[in-house]
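One chain of protein is taken out of this complex; the other chains stay put.
Presenting chain A:
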């Protein structure tokens, strides 16, 4: 599903590389936590998967494609198979819940009839049935994140990338979001989630990848947030 072969990433005008010689593989259907302090390279790691950035050294394979050799105009097709969730939700404030989810399908040219069919399904899945016509501003943070997850999942992507999805939420709401992501993972979708939330990582007992100053320092199945000494 995802393979990094000796990947390094240097940004121009920065002496220290953001990623240094990272090699790892993530299989289909896995749930992976990506942990590390700010500036450890988590965001760069996710950006390389999304092909927002290209690796300076080494090869990144996503969904069987070598991203270095993927031409620019094919990138949208790659992204259609990836779902994205962010800390700040990134919803359109002037569109309703239903329209926000439908927007993701409209802009990739899906037919109106298929949009009308799948949007209620996915809103039901994330537990927002009955709130289709609300505006994002009328929803709680947890509900807004559910809309974002619905939008990311409506295309049934192979891979869901979540960048601190619980970062703005209280612990109780976060648990609800994690249950939802776990359910999505059980449908066969690979989930890669960057997080600072120690409690969640420790509870879920999934694979943990830790980055420190751009290096891969830990790759542990059924791991916890910090080192166990």
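Worth pointing out:
Please note the rule applied: a contact is a pair of C-beta atoms (placed from the backbone, for glycine too) under 8 Å apart; a residue touches a chain by one contact, two chains touch by 3 or more; residues count from 1.
We take it that contacts and distances are computed from a predicted model.
Note on the omitted subunit: UniProt lists it as "Cell division protein FtsX", one of the names in "ABC transporter permease", "Acyclic terpene utilization AtuA family protein", "Cell division protein FtsX" or "FAD-dependent oxidoreductase". Although one chain is not drawn, the whole complex shows that of A:54, A:77 or A:179 it is A:77 that touches it.
The missing chain, though absent from the display, is touched by one residue of A:108, A:129 or A:217; that residue is A:108.
Residues 50, 72-73, 76-82, 84, 90, 92, 103-104, 106-109, 112, 151, 155 of chain A touch the missing chain (whole complex, contact as defined above).
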